[in-house]
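Take this structure, written in structure tokens, and hold onto it; I'll ask about it next.
Heads up, one of the protein chains got dropped from this complex, but the rest are sitting where they should.
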Amino acid sequence: MIKKKPFFIFNPKSYLLRKETLELSKVANDLANKYKDIIDIYVTSPNIYLKELVDCFKYIKVSAQHIDQIELGRGMGRVVPETLKDIGVEATFLNHAEHQQSISDLSRSVKRAKQLGIITIVCADSIDEARSIATFNPDIILCEPTELIGTGKVSDESYINKTNSIIRKANKDVLIMQAAGISSAKDVYRTILMGADGTGCTSGIVKADNPKKMLKDMVESLVKAVKDRN
Amino acid sequence: MIKKKPFFIFNPKSYLLRKETLELSKVANDLANKYKDIIDIYVTSPNIYLKELVDCFKYIKVSAQHIDQIELGRGMGRVVPETLKDIGVEATFLNHAEHQQSISDLSRSVKRAKQLGIITIVCADSIDEARSIATFNPDIILCEPTELIGTGKVSDESYINKTNSIIRKANKDVLIMQAAGISSAKDVYRTILMGADGTGCTSGIVKADNPKKMLKDMVESLVKAVKDRN
Amino acid sequence: MIKKKPFFIFNPKSYLLRKETLELSKVANDLANKYKDIIDIYVTSPNIYLKELVDCFKYIKVSAQHIDQIELGRGMGRVVPETLKDIGVEATFLNHAEHQQSISDLSRSVKRAKQLGIITIVCADSIDEARSIATFNPDIILCEPTELIGTGKVSDESYINKTNSIIRKANKDVLIMQAAGISSAKDVYRTILMGADGTGCTSGIVKADNPKKMLKDMVESLVKAVKDRN
Partner (left out) sequence: MIKKKPFFIFNPKSYLLRKETLELSKVANDLANKYKDIIDIYVTSPNIYLKELVDCFKYIKVSAQHIDQIELGRGMGRVVPETLKDIGVEATFLNHAEHQQSISDLSRSVKRAKQLGIITIVCADSIDEARSIATFNPDIILCEPTELIGTGKVSDESYINKTNSIIRKANKDVLIMQAAGISSAKDVYRTILMGADGTGCTSGIVKADNPKKMLKDMVESLVKAVKDRN
């Protein structure tokens, strides 16, 4: 399965207008093409840019940032999962700390996405949460303690080791993403060497002096880590 | 001001996939072109289709269904008002019964949209709410008692007269939209004759045997009502 | 451990004013006294009546209906777990379909309640949810598909068997409550014989012609089921 490769997720959240979104996605797409045999690159986007990303960039996996548990029908300003599939979106985040979901809603969202063939990246805020989410059998679990988001502080070694071990034990099919406070290529390397399947970044890239270079450096650091690990 | 013309809002909510969205928007756009001296036509859409509607159809006013009160920055699956402006969206619904906002959030959303030049269509669920919302000075107030949404039952004459009168008295600059249960061209005609500045429809169109014809009939009924009223 | 006995939960939700709350709690308390060696009886209540129930009735386990994840400090109209403990409340519902919690919030709520020695009754809306919640190691999991709440329709045999089996397998320490649509003493009997550790009722009691008698009949049916099962 293609999604089982190591991966990097560029998640610009709501930081960027259209022009910067396209420019950085192009960089990501070129890297995704270059390293397509080794890694996957995901780019998330507010819904407003999703269609254009899907149409312009064929090597990245374009990802939504949230879906709602509604069917085609009523609902104003909500995200019907079918509409993502309809335009070619391949993945979605779920339960991000900035868009939390009830456990009932999350359970149904993972199931609905699976039915539609949409890859699920589910955020877990603690060890207990990661263990619980693993039972839903999502494609990727992102372990990121809320209190570290946007701080540039990485999770400490013991937290990473512990969540890695607990998720592997609970569900060996799920990919593990560790991404708290990633702010340099070195952080990326270290995280992969510690056993994560993937990592990613928001503010470390969009607030960098040279976002394109930082994105490139991080992805290349991931590729190097994957090679060194094997 | 262009927005002061009588208007029709086609609000397909979350009923449609991309193909139907484009097909019905094309019908709306042709009508908007034909009657551009007499009325305005708005088409709302989930964010995922907004860019394409803006790019393809120059005569309709493309409208979002909700905005969030966040700045460019953090936020997953949220709608930053600047991003709508950035791609050319002209209007947005606010406080729809299917996406209610706190009074604090609504107050700021109207202000933020105004700063960006985005037309605001604010939903009011009761007479008390309409009076309160009028103080925010939005462009359009939609009077639609929640219990009638999607029922095909129109507001009774006294409700329409009363909300019209209270909003006119509270704020003579705001346009009044009456749209509860509009399900035929006749409903459109009657509503305008009773004094509304505009009307609109969701299920009456998307669930019609022939949605394109229903949309056309309703718009032409609006045009006739406007002429007859003068 | 005392809480490991079979149990009945009378959950009047928000149906009752003070007088009826006290009257029915008295019935529950007399039954709890009479059968104290065989079963536990819980009575839930809006916070406004909790102190009086704790003070007046020593045999029932008085239970809150929700707690919030806040510390003593700011918060208006929220429920600080410490305040429940402070007045002697013994248990709390969590994640009820009528007060859903994010997975992060639920995880912390169970942990906080445990630290304070408050028994946790966590609601699960589906099999997937029950499996996930079992990882939090709550005291009781209530299996109740949302669509059956208040309908008087009981979960079918296969649903009960399946959730029982999955929870037992995931966590043998948790007590299982099956309570969807319990509306007669017979339903209580059947549910316990099918393997649940406990059951309970809302509308079947408060809307009965004779609520006190119905409560008594249900509890005695539970006692009989427990005896017959052994």
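Each chain carries a letter (A, B and C) given by its place in the written order, and its residues are counted from 1.
Just so it is clear, a residue touches a chain if its C-beta (ideal position, glycine included) is under 8 Å from a C-beta of that chain, and two chains touch if they have at least 3 such contacts.
Please read these numbers as outputs of a predicted model, since none were measured by experiment.
For the chain that does not appear, the touching partners among the shown chains are B, C.
Only one of the listed residues, C:Lys13, C:Lys111, C:Arg168 or C:Lys212, touches the absent chain: C:Lys13. Subunit C residues in contact with the hidden partner, per the touch definition given at the top, are 11, 13-18, 44, 46-52, 64-67, 70, 72-80, 82-84, 86-87, 93, 96, 98-99, 149-150, 202. By the touch rule set out above, subunit B reaches the unshown chain at residues 95, 97, 100-108, 111, 125-126, 128-129, 131-133, 135-136, 146, 170.
One rule holds in what follows: only the chains that are shown with their structure count from here on.
Although subunit A and subunit C carry the same sequence, what matters here is overlap: shared residue numbers make up over half of all numbers found at their interface. As a whole-number value, the distance joining the C-alpha centres of subunit B and subunit C reads 46 Å.
Each chain gets one centre point, the mean of its Cα atoms, and the points for subunit A and subunit C are 38 Å apart. Residues of subunit A found to touch two or more other chains are absent.
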